[in-house]
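So that we are looking at the same thing, I have put the structure below in structure tokens.
Note that one protein chain of the assembly has been removed; the remaining protein chains are unaltered in position.
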Amino acid sequence: MNGILIAIVVLFGTGLALGLLLAYFSKVFHVEEDPRIDQIEEVLPGANCGACGMAGCRDYAKACVGEGEPPACPVGGAAVSSAVAKILGTVAQDVEAMVALVKCAGTEKRATARGPLEGVNRCAEAFLLGGNKDCRHGCMGYGDCVRVCPADAITIYQGNVAIVDADKCIGCGLCVQACPSHVISMVPKSRTVHVLCNSKDIAALTRTSCTVGCIGCRICARSDAAFVIEDNLASFTGTTAESTVPYVCPNDVIVDTRAFSVRAFVESDRAREDFTAAKTEFKEKERLEKLAAAEAKKAAAAKAAQEKAAAEGSAKEGKDE
Amino acid sequence: MENRTFAVANSPHVHDNSSIQKIMWNVFLALIPATFVSVYAFGFQAARVIAVSTIAAVVFEYIALLFMKRDWRACFDGSAAVTGLLLGLTLPSNISTGIILIGSFVAIIIAKQVFGGLGHNPFNPALTARVFLLIAFPGPLTTWPLPRGLENASKFMGVATTKVADAVTTATPLGAIKQNAVQAMPNININDLVFGLQTPGSIGEISALALLLGGIWLLYKKIITWHIPVAVIASVGFVALITWRIDPKHYADPFFHFFAGGLFIGAFFMATDYVTAPIFSTGKLIYGAGVGLLTIIIRLWGGYPEGISFAILIMNAVTPLLDRWTVPKPFGFQKVRSKS
Amino acid sequence: MSKAKTFKGGIHPSYNKDLSSKAETRELPLPAEVIIPLSMHIGAPAKCLVKRGDLVKTGQVIGEAGGFISAPVHASISGKVKAVQPVEHPMGKRLEAVIIEGDGKDEWIELAPVENPLGADKETLLNAIKAAGIVGMGGATFPSNVKLSPPANKPIDFVILNGAECEPYLTADHRIMLEKAEYIVKGLEIAARILNVKKLFIGIEVNKPDAIKVMRKALGKKGTVVPLEVKYPQGSEKQLISAITGREVPPKNLPMEVGAVVFNVGTAYAIYDAVYNGKPLLSRIVTVTGRGVKKPGNFQVRIGTSVAEVVEFSGGYNDNARQLILGGPMMGRSVATDGVPIIKGTGGILVLPEKEMVTDSYSACIRCGRCIKACPNRLNPQLLGSMIPMGLYDRIEELGIKESVLDYCFECGSCTYVCPAGRPLVQFFQLAKVYFRTKKSK
Partner (left out) sequence: MEYLLLAIHSVFIGNLILSKFLGICPFLGVSKKLSTALGMAMAVLFVMVMASTVTFLLYTYLLLPFDLGYLRTIVFILVIASLVQLTEMVIQKISPALYEALGIYLPLITTNCAILGVAIDTIEKGHNFVGMLTYSFFGAVGFALALLLFAGIRERMETSDIPNSFKGAASSLIVAGILSLAFMGFAGLVPG
């Protein structure tokens, strides 16, 4: 009995002494910290599991306060996210889903090759040597983007052009950073019309280096104001456009994903044939329409002339009289 | 004028035609004299051990490369063969084939390929395997057959010889010293240690002369620099000299320590292994001195008669730190303005 | 003869200089068309002063200096401006250039030489050099007038002429020293006068004993010819200063930091030409060499002439020609087409046959340390070269030296040359530099 009592006393005493000591030192060594860190730490699961990529929940809490844009806590889920957002005073915003787009269709057949590059395995290395195409803005196809893509969404067509699978793309933007020629950009997932060229060269150069290069001719901008031309390069800023818009481009640079997927437009000869057929049809129709319009105009003009002549004639007649 | 197109590559556009293969096969070549001496001294058994360990190493390398889906041709770059040969040279000649295979496996798979293959192993593969075997099979690894022509000696260097299976075994000179202190000394002839035909020991370490020849070849071909071997041998000699001067009854003289045991094979072939040795000259000197000191400490006061394998392995672990702390100042380096 | 001076590190590649070192310089006939890039120097590109259809005379300024570190550009033949547009530049990019269609008359503008050059004042001389568009002709193409006008707080003690020509194959500097020795010395005197310096050196590698002899004779008592050990990169400005004066130039600094100014021998000749004859920099000596051409030789070539034309004149390509390099094999740029023009810094046209190309794939580093021995800047290419492919850029930043270690590397290629694993170390460093540059600019 006594022994147990002593044991309890000793344990209690030791604990008390240490506790007081700690309390004292925590005052002495107090470090000012953002109080929100503690608050956030409270609402976190507290498992210190490291699943978020940080060493422990406190680090995660600090990241929340610091960056303002924390990755989700995989353990806590939505509940924790909203709680954290509440503490930070932010609301989880609805951001438009973005996907990556490789703005190049310069396959082997279309883009002029520049002397073979030896000992090059990566785009970054190829870029040091000036690239493997005459066009310095196009895709070089060594797959630096494929290597960084966490979603396996990018494939390389014929070792020449990378194509992003918009369904697989999670919109992380790593490929945009990895691409030395800046040919990849993030576009809204809902956008259906794309300009598949990145060439900022003047028209004369673009023409010699690629058959599907944008020469900055502004024809597209005339048919749809959502096309913006900058540095000899058109870009589409709207969400969608009339399905006939791609047909106006003289170099077949514009793709409408409702008609052809980007992949088909780059890879498939068949799709190109279909496109050309449709384009010819459209042009023919346009030509006929124009012709008809011109004829109508001519007829109208003729009629007007006739009428005028008649009127004049009658006037003359009147004068004569 | 029609323009011609050319292949584009990054500078520099010339190369000195050196290659890993050339380096490795030169090391292999440098080990040939020692191999010949040992085959002469121990006969067929030595040839068996060396052949098994070398071939097994190459085969294991091949298997590992296949498994990892890497270019299998890399197994002929000579590095696996050198590892296997070095391992074989550090084993006694009467060791069983099974143990050699285990050794080759440890060397190539555990100590090398697990870390990504040539260039990435933090520890010398052959030595890792040898130390592993020494600790896993202490018996077979410490029974040393007598060279040919000495089988009938009942006592060797003051140590009894034992008949095991069909070979007569005894302690190595270092083992004898360990057991009998310097009483054994008069029986050990430095000449024997140098030429190696009359002493027991692991296959490759018996002839200091043959190893020295190989070492000089490597120095001549500029495959190794003088720093590590000199530092190892000098530091061993230094401690040995001091202890010998203090108490010649207990401690052997420096020459004995130079020529007995694996000091030369260690100093010239194992400690200088590119992958596991420091890369800067200062680091090399410190590393060599460390190897030498640890070797002699283990030899004189430790539990094992020979310490160079342990010493090199331990210093292998220090190598990354030495590489970090002995970086020379770059060209035109100025002391960084302190206030910034 | 005292022992040849040198620096620490470096390599001994096979020089292959005797392919062209005995061939006397021949003047190339006037080209029918020249392509003159507006950017032939380090610094801001020149501002174009002409437009399509303009008639220009030889020596006429067609681009004025675009900043303090910049240089003007001149028409190298007379004729009509055909176009002003981006063209394939020897440095691999596409850059703006003036294309002039020659009229075959080579009508010169009126030249205005400086009178009594050795008595003229500093400003006049400097202006003459600046107007002539002279840049470093060893390849770095640093505008010479900038070198010649150091800030007042940086006293200059030495003027060094660089005749080392350490790049294998090239012999342009060698030839100019043999053929124009006295003019080179005159150019050097002008530079020394501008900088008010008495200590003049000419560094020449000992594999050019004839050049040493000729230059000694031409220089006389005015300065010292320093024989240098045959080693690459002996002709690198900073290594040369270290060999001759023992001073080391800190990274990212100009040699004037340690009181030295270095000119290539070709630049010295250009200075002479600008001051004594009033001629702008319109032509240079180019070595055509390598086993991919039929007849290696040295040629006086107008700036802007296409490489194809030069090679054609020299005797043409061999059938096995596979790689075209502007400059030497160590630091020269490999170009995709021979339509590129000769620019102010092009010292050589090297054509390599298929079998001499370095195309081996590389394997893992075995830490042999040869790159460390070879590095003239005492860096650790081994460590950098292992970290860069693994993307460990933050560890490079941690390496202990405040500025990025890569600032020290000038891509001489010594490490790659000696690497037994064939690792493209220079390429790795270029990638890392690009990485750090983009990171900094963000």
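When the chains are written out, they are named A, B and C in that same order, and each has its own residue count from 1.
Just so it is clear, a residue touches a chain if its C-beta (ideal position, glycine included) is under 8 Å from a C-beta of that chain, and two chains touch if they have at least 3 such contacts.
Note that the structure is a prediction, hence the values are computed from the model and not measured.
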item: Contact list for the unshown chain, restricted to visible chains; value: A, B, C
item: Of B:Phe115, B:Phe137, B:Trp226 or B:Phe333, the one touching the omitted chain in the full complex; value: B:Phe115
item: Sole contact to the chain not displayed, among A:Val10, A:Ala204 or A:Ala302; value: A:Val10
item: Sites on chain A contacted by the missing partner chain, in the whole complex; value: 3, 6-7, 10-11, 14-15, 18-19, 21-22, 25-26, 29-31, 48, 50, 54-56, 58-59
item: Where the unshown chain meets chain B, residue by residue; value: 68, 110-111, 113-117, 119-120, 122-123, 128, 131-132, 135, 294, 297-298, 301-304, 307, 309-311, 313-314, 316-321, 323-324
item: Touching residues (missing chain, whole complex) on chain C; value: 364, 383, 386-387, 390, 392, 395
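As a working rule, only the chains that are shown with their structure count from here on.
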item: Innermost chain by mean C-alpha position; value: C
item: A-B or A-C - the one linked by more C-beta pairs in contact; value: A-C
item: Label of the chain whose CA centroid is most distant from the centroid of chain C; value: B
item: Euclidean distance of C-alpha centroids - chain B vs chain C, Å; value: 48
item: Distance from chain C to chain A - Cα centre to Cα centre, in angstrom; value: 43
item: Whole-Å separation of chain centres (CA-atom averages), chain A against chain B; value: 58
item: Residues of chain C engaged with two or more neighbouring chains; value: 323, 334-337, 357-359, 424, 427, 430
item: Sequence positions of chain B contacting 2 or more other chains; value: 5-10
item: In the complex, chain B residues that touch chain C; value: 1, 3-16, 18-20, 22-23, 74, 77, 79, 116-120, 225, 274-275, 277, 279-280, 323, 327-334, 336, 340
item: Chain C to chain A touching residues, read off their complex; value: 85-86, 92-94, 323, 334-337, 357-359, 361, 424, 427, 430-431, 434
item: Parts of chain A lying in touch with chain C, wherever the complex brings them together; value: 114-115, 118-119, 124-125, 127-130, 136, 180, 201-202, 204-205
